[in-house]
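Beneath this line is the structure, given in structure tokens, with notes to follow.
We show some of the complex, not the whole, and keep each chain where it was.
Going in written order, the chains are labelled A, B, C and D, and every chain counts its residues from 1.
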Amino acid sequence: MAEVRLEGVTKSFGGKVAVDNLNLTVEDQEFLTLVGPSGCGKSTTLRMICGLERATEGHIFFDGKPVSWLPANKRDVSMVFQSYALYPHKTVRQNIGFALKMMRVPKATISEQVLQAARTLDIEDLLDRKPRELSGGQRQRVALGRAIVRDAGAYLLDEPLSNLDAQLRVLMRAEIKRLHVDVARTFIYVTHDQVEAMTMSDRIAVMRDGVVQQCATPEEIYERPANRFVAAFMGSPPMNFVTGELADADGTRTFRSPALTVPLTGPTPPATSPDDRRVVLGIRPEDVTLSAAPVAGHHPGKVFVVEPLGPDVLVTVRIEGELIKARVPTPFRLGHDSTVYVGFNPNRLHLFAAADGTALHAPEREEHS
Amino acid sequence: MAALTGFAERRPLGDNAKAWALNAPAMVVIALLVAYPIGYSFYVSLQKNNLKRPRAKRFIGFDNYTSLLSDHAFLNAVKVSALFVVVVLGLTVVLALILALVLNERFRGRGLLLSLALLPWAMPGVVNGLMWRTIFDAKTGALNGLLQQLGLIDSYHAWLTSGTGAFLFTALAQVWNTLPFSVIILLAGLSTIPSELYDAATVDRAGAWRRFTEVTVPWLLHPLLIVLILETMNAFRAFDTIYVLTGGGPGDATTTIALLDVQTVLTFTDFGLGSAYAWVITAITLLISVGYIGLLYRKGNFEV
Amino acid sequence: SNDSSSGGGSGDGSVKFEGWDYEAALVQQNLDRFTKTSNVKVNYTPITSAQYVQKVVAEFTGGGGPDALYVYDDSLAAWVEGDYLQPLDGMAGVDEVYDAIYPGNAQAMTYDGKRYGLPYYTDATCLTYNAGILAQAGISKPPASLEELEAQALKIKSAGLLEYPIGLPAQLSDTWWSWVWALLFGSGGNMFDDQQNPIMNTSDTVTKDVFAWLQQAATKSKVIDPASLQLLPVPVDNAMKANRYAYTIGARYASRDYNDPAKSKAAGKIRMGLVPSLDGKEHGTVSNTRMYGLAKDTEVKDNAFKLLTYLGGYDSDKQPYTAKFWFLQRGLGFAYKAMVNDPTITAALKKFADPKVYTHLAEIAKPRNVLGVPWYTEFETEMHKVVQGVLSNQTQPSAAVASLAQSAETLKKKYS
Amino acid sequence: MSTVVNVPLRYRIPWKKIVLYLLAVGFALYLVLPFYWIVAMSFMHEVDAISVPPHWVPTHPTLENYLGFVRPNTAQELVGGRAVSETPYSLRNSLVVATATAVLNLALATFAAYSFSRLKFRGSQVLLVLYLLTRMVPGIAIIIPFYLLMRSFGLLDTYLALILSYTTFALPITIWILKDFFRSVPRELEEAARVDRCGWFRTMWTVFLPVAAPGLVAAAVFAFMTAWNEFMFALFLTSTKAAKTIPVVAANFATDFNTQFTVMAAAGVLAVVPPLVLALLFQRKLVQGMAAGSVKG
């Protein structure tokens, strides 16, 4: 199985709408990641796809065939539950092998496959324990093991790595990707980890309050966010936003706010009404440069906070009431309240409508390598 | 490190002490109220003790028990009881399980059905016995009336006059009566199963039956254990219904040990022998219960 | 509370009185009258009849027994042996009473030569038949012999009036089956000799012959309802009232209800007859006796005896007040020979029975002669099972009597 | 959107619902028909109750059988008149005794059951079996000594005698029932409460027991019913309307001489009503899920 299509799917829990008229097509063999703030409806969407929750409205199709009335056990999907949902009465081994047993896989094959999955997940020596006797991360790995050990038409993974340490997460990420390639099936993945989303996905769907905001490739999402919400959501530390208006000065389009005046290059939308002129300028911290010495076009500011992030330093600079974050390489040698000159990479500026946040302008697509 | 224990605060009770302390109230009440009667009844079982002949009372050791081995009535009663237990227990457990599963679903009228399921329990035994008597009555019984009106029988039957008939109908009445307990215990057991386990199992491609065997049953093993023990106990002691319906007849067909016991104690006032019967019943049910426990306890003993 | 000491009087001379719960409200009414006239307070507790014996036994064992109480004739021996009761010999008016009652009743209240009770009520077992049905089948006279009974029943059966004309309460129960004893005594037989040795398979052939007849009637000519095996007295009564049996054998007392138009569709058609016998000439029947007894440990002996006299003896007018009361109220049989001559009694009696037959039955009735053995109840129970076997053709009469004799011997040994 | 609606969606026949309702109806009939017969009889005259063929619906309905319980005059006319007048008292007695038994049972059993579900201690299994053992000796064997015991306590014909005896009957089983339900309360909940500064008792009261509610209700129902329909001990331990329970009184309608089916049926119906009402009130608790959404993993 293959293509998963949601058409106008809505789910409400007694009045409260959790997923709102969702239209989404996940291509065959695609790796789609769902991201969005806590409570935006990601898990609910997965549960509907998998058949555990019936959509209040709309329909779900697998390979063009409607499955709305198909119970979960006939849908041929595999899922990692956000809450694990391990069988407390079964050992780890039985937990992982359960689906295989249900699929009448021969015993020997099961135990072999379980062992292999356990090895991958580094829980080989826990196989005879009950879930009760495991640590949080170990439980999560069992939950993951249960989903990946079997063959399924689609794999739905709901934050499968949230409780793992960075190292393990990197390993597991690689394993999941490898599985994706090996089995060549559709994967729908929920995560809060942006690195995960960026590195693993073919496409990312950003949700907010039950509505998909943008569904595109990771680069697209990062570089050309459809609206201010997506821009703010993806990227950590998040993009800097400054509210201001468009002005035409000296023949060039300029962004002007009490604190900043930034000339804009490239095509910008025609601003006709005063409302249209109210815009938000966005720039990612890594596109902000700092220099101790004055540079033409740079804005003077004061160092407000310095946060070391290991390889980089996150510097918050105050420019007349606006706080701008810059991510600069270690070492950064200026102290609190020192004056610093802030520059914006002119090719990396974003513009959003102040009213509804839709993107007006985004950097040109860059060619990598 | 030894020095540290010196200024350690008051040690809380260990698990052992705590457990016994927690059990103390229940143990005291039970010991106070039934230890003496139980001990006394065992003592009596070692006596020749018939209230009709109080002067003939004397201690005879295990003679009452050994006499059972050659007691035809007793041996037959053991057979009848065993069969009765098997039939009643089997029917009760299966029906109760199905009913509990039904009640565990959401549907309109669930509350009502649940209350109805408790109904047979609330009926005093005498009323219950009389109810069944009027239903199975050979002359005016409701069952006869119903079956005839449905065209299933031509004329009224005397359902309880053949050995098998009496046995089966008595068992049916008993099942109706003991169903509620099992239903309630199993239903409450079902309600403890986290629904996400069913979600997980469904996604793992388990159909309804496999979900039942793989998730429901393991979680129900302990409630089932109680049901088995108690229903076995009940079936072994079934008296009211049998007594009212058949009095143990025809012939010996429905004379269970319990019936024999009650008859021996209350009608024949033979306390010595009656107590011995009672202790045999105790021993048998205890043995069976320990068997159940050995079979199910560990399997169902997991923590969430 | 009411159980401060054995014997149980609460200090004010009041009498603790227990009985099975038959018409407890009427009993209370009668006791109130006693208290009014005698100034003796009575503390009356009715006990569920099915458990009466057991509870009284428990109370006596525990030491909280009553002062005066109802006693079944078949409990008497055990309760005397158990030291629950005291003899009434020599107490005022007792001899008088024993002289005035039917010898069968007097015998039933006597154990080991001592007198232990004053009569509460008594009954004799009779043949009860539905004259209406008999008439429909062209039968005018009740049967005198068992052969005749079977023939009449067959006639009714072949006339298509009833499938099974004879109904008998033959479900196992811990009360006695009067109809078996009635059939035996009716033909002059007995199961035991005067020393309570079993004779049913030796010197006395009546038992076997009666069993043979029963088997014949139940399984060959099929005139006895096979459903009898699951019938207790009440459903048999109901069937009689509904014209569904032509004959039964039971207490005289039942006829009152059968002939009560408010309760019975057969009202007015039910007659009482002598128990048919093997030869059709000899007649007899069995009687039972319920009595009032006096507890051995009572502390209010005088008051209790006063109560006993009021209930079971003569009042100041030399009249058995309570016995009359019960007959008039509920038709309970009486032990006093002279009562039948009382016009009010006769009038009441005529409503449901022929006084002549009624009285005759009382006169020829005798109690079971094994009531005094400790194993009587066990034997009775065993006998029920055997008779069930006979009725359902699973035991042959000869085997049946042999097994009864065997049981009697075993029980005897067990209690020796 | 209109295209979405027009997509031919394979609608499945809801077999599950159908089977469910069929079973529900089947069980309802099985459970209720015998009882219905009692109810119908309780509204009939004696003659109609034994008619052939039976009247499923009373042809000459009457309230007489019930009115007797409140109007003693009619009662006098009836066989078992005294029992009739005792019925209302016995209902009260039964309610008091059964409720008290249920409460006392829960109170005692909760502690013991907790120890079996949470603590590892030596002898736990033996103790569990011992509890059962006390329940395995048939009542018939201990009724006389029990009677003597109660008599020596001076408790005959009091509520307390009944409550105590039923408590001992129900206690072992209640412990068994509760220990299972306690076991399925996640340990973390209790721990969270401890961290939230609850002592053991408070933890039990505010967190543990509410979460284990279905089990408590099941156990309470069990204890209640045990007390509600017990006959033998009630018969022996009580003698007046001060403590007689409904089974004892109901038995009075069936004597050797006469059985008032219809009055008895009415008493039976009355006896069934209070527990049924309670059941309706508590049924929600019984089927509520236990710890949904509380712990992850």
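Definition applied: a contact is a pair of C-beta atoms (placed from the backbone, for glycine too) under 8 Å apart; a residue touches a chain by one contact, two chains touch by 3 or more.
Being a predicted model, the structure only gives us computed values, none of them experimental.
*Asks:* Given that a single representative of each chain type is displayed, how many copies of each does the whole complex contain?
*Replies:* Full-assembly copy numbers, per this file: A x2, B x1, C x1, D x1.
We adopt the following convention: only the chains that are shown with their structure count from here on.
*Asks:* Between chain C and chain D, tell me the centre distance in angstrom, where each centre is the average of that chain's C-alpha atoms.
*Replies:* One centre to the other, that is 40 Å.
*Asks:* Once you find the CA centre of chain B and the CA centre of chain D, what distance in Å lies between them?
*Replies:* So the centre of chain B lies 15 Å away from the centre of chain D.
*Asks:* For chain D, write out the residues touching at least two other chains, lowest number first.
*Replies:* Touching at least two other chains: 50-52, 144, 251, 254, 259.
*Asks:* Would you please write down the residue numbers of chain B that are in contact with two or more other chains?
*Replies:* 139-140, 156, 194, 196, 219, 266, 303-304, in rising order.
*Asks:* Name, in rising order, each residue of chain C that touches chain D in their complex.
*Replies:* Those in contact with chain D are residues 1-3, 20-26, 28, 45-51, 54-55, 58, 61-64, 175, 233-234, 238, 242, 253, 257, 263, 265.
*Asks:* With touch defined as at the start, can you tell me which chain D residues reach chain C in the complex?
*Replies:* Touch residues, chain D against chain C: 46-47, 50-52, 75-76, 79-83, 85, 143-144, 147-148, 151, 154, 156-157, 232, 235-236, 239-240, 248, 251-252, 254-259.
*Asks:* With touch defined as at the start, can you tell me which chain D residues reach chain B in the complex?
*Replies:* Touching chain B from chain D are residues 16-17, 20-21, 23-24, 27-28, 30-32, 34-35, 37-38, 41, 49-54, 107-109, 111-112, 114-116, 119-122, 124-125, 127, 129, 131-142, 144-146, 149, 164-165, 167-168, 171-173, 175-177, 180-181, 183-187, 214-215, 217-218, 221-222, 225, 228-229, 231, 246-247, 250-251, 254, 259, 261, 264-265, 267-268, 271-272, 274-276, 279-280, 283-284, 286-292.
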